[in-house]
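Below you'll find the structure I mean.
Only a single protein chain was left out; the remaining protein chains are all shown in position.
== chain A ==
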Amino acid sequence: MNEELTIALAGNPNSGKTTMFNALTGARQHVGNYPGVTVTRKEGFHTVNGTRLRIVDLPGTYSLTPYTEEELAARSFIIGEKPHAVIDVVDAGTLERSLYLAVQFMELGAPVVIALNMMDEVKRRKMTLDSGRLSTLLGVPVVETVARDGKGAQEMIAEAVQHARAHNGHATPLRISYGADVDAALDEMERAIVAARFLTDRLPARWVALKYLEKDEEIVTRGRAAGVLSRELEAVSDRLAEHLRATLNTDAESLIADHRYGYIASLLRQGVVRKDVTHERLRISDAVDKVLTHALLGPIIMLGVLYGMFQLTFAVGEIPMGYVEDGFGWLSETVEAAMPDGLVRSLVVSGVIDGVGGVLGFVPLILFMFLCLSVLEDLGYMARMAYMLDRVFKFFGLHGSSVMPFIISGGIPGGCAVPGVMAARTLRSPREKLATILTAPFMSCGAKVPVFILLIAAFFPQHGADALFVITLAGWAMALLVAKLLRHTVIKGPATPFLMELPPYRIPTLRGVLIHTWERGWQYIRKAGTVILAISILLWAAMTFPGLPEDQTARFESMRGDVQAELDAATASGAQAEALATFEDKLADIDNLEAEETLRNSIAGRVGTAFEPITAPAGFDWRTNIALLGGFAAKEVVVSTLGTAFSLGEVDPEDADSLASKLAEDPAFSMWSAVSLIIFTLLYAPCFVTVVVMAREAGWKWAGFSVVFNTALAYGLAVIVYQIGTRI
């Protein structure tokens, strides 16, 4: 058979949906975007008995009221693409709540298969779940699974395929009674909808009626566009609302939710769940939370965890980092030796190897940071951090859930603002979301870290970890202060609700952590291989062309000739080795001078020099300016450009000094210009990719605002710090 079936994986956040997805599709997955909305979608393929299954991972949701973008994306996918089956991965431990989503899928007429996940935990809790009974009562297949070790996954897929074949994408929509008043209105509306074939090409009639009662904006908007019946349906809905307000002092939405939960509760009471009163998993989680979210201990432990993470990352990550750097150093020397002198060699060595190598050198460190981050996330600790920090964040006009975007952006150094800004989607309020998006780029992302490490290594070699810790806290402080400022000026408005689940603590699986680490790490590596490679080459060209004018070249040539003649004369007269060495040094100086003049005369050099009057108060010379301009494209380029700028000036192949020591020795750099450069790098305009993502999430106006505002802020602070620092 050559058919392809589309199977959607749905479920609450933390239900094990993604673990299941990874177990089914392995590494062969594809990440994209849901059309029309900005939530990312993952899909992968799985083959069963010759049938190719396209498995789509829907975003984790609690409900299908299109209240968040995730909910909208999940619903739109079911309605728009009509998957052949929807597997609802349900945490069997929270069955009652989880079925709330399942029931909504069923009302929508989706062919649902329920995967009762985490059955191992249920059994450990001495709770019995009768999945057969649940299946009979709901009228859909129910399969017991343990996503962590893949138990039941094959059976689940087999059921889904069978279900898909049996229903061909259309199950009979579930009908729940919502009480006499609501039902009467639903019946009336349903008849009218069926008669007029109103939206029924894609949606079940009763479901449309239900959405009108719930005042679902998306459906009502669609309805208004579809025909005049919309007005009539809205009238029925308004009449019911008035009636309910008068008689029961409630609204249709509340009644509907009450009855849905009532329906689920009555199902479960019919012999589905028999539970022992002990809630082992929750009791352990509670006991751990007593300590980890303790009023005093909680914040101390949180800081300890973050600090420990740096120390660990540096202690462990630096070792492979050294290997990678040595590897690129070796490659650079080998290529240099193998190729004839000229533009091509310069391109390969200074442009490609030094540029990309400077970035890839940090991959081990960044992978290790992502590894720690994934562990904390999978463990359930991240949610606790949001919980503990919400009160503080609220003060700054943000939301506890802003913690996640901040941390992903580099709140723990090594993140990236691109996924960080995207993670802000989970924030419901457009205001807090915007404030988070605009301030997340202040964090120490993985691209800035190399810059910091370089400068710290050059100027504060004894205090590596401490300095980075301070920089990280400075990033947080700036993000919070700027958020407060923005929420009091350009994005005023009240706070949004903080209703968030604290998932039980779970020991992460190695596989899960590795997949998460790799997904993030790969983004970074891919960026290095594409965007940064291109920018490195462009910047190399800008730093190479045009060469020195001929008269200048001739002047250096004659200077060299003079020294060479003196050297020859001295050699002939049998001078001491030391005397000869001074001539060698002179020659090297001339070469350096020429290289520097060449760079200064290049396009980049001219631009950098032109900016010098503006950046001098912040302590930046023209070479730093070039690097910072490159940093607009991607922050990694700051390091690679400094590397290229200084390696173009280097001629002695024996001189194996690292870039850090070169900077430390350079008269253009001082401790305060390093501090100033760190501040500027931390705060100035987000990289190009981030700006594009910001524009997609918040519009070009805000993306532009962030470029201008952040750069102005960074410049102002850099100048203040440099001016004060150099005067004391």
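Here is the rule we go by: contacts are C-beta pairs under 8 Å (C-beta built on N, C-alpha and C of every residue); 3 or more make two chains touch, one makes a residue touch a chain; residues count from 1.
Methods note: contacts and distances are computed from a predicted model.
Per the UniProt record, the chain missing from the shown structure is "Ferrous iron transport protein A", taken from the list "Ferrous iron transport protein A", "Error-prone repair protein ImuA", "ABC transmembrane type-1 domain-containing protein" or "Copper chaperone PCu(A)C".
Only one residue from A:F21, A:F77, A:Y100 or A:F680 touches the chain missing from this view: A:Y100. In the complete complex, the hidden chain is touched by one of A:A180, A:A225, A:A246 or A:A295, namely A:A295. Interface note for the absent chain: among A:K151, A:R175 or A:K394, the touching residue is A:K394. Considering the whole complex, the residue from A:Y34, A:Y62 or A:W702 that touches the absent chain is A:Y62. Residue-wise, the contact with the chain that is not shown comes from A:D286, picked out of A:D187, A:D286 or A:D326.
By the touch criterion stated above, the residues of chain A touching the omitted chain are 62-63, 65, 67, 93-97, 100, 251, 253-254, 257-258, 261, 279, 282, 285-286, 289-290, 293-296, 298-299, 387-388, 390-392, 394, 400, 428, 495-504.
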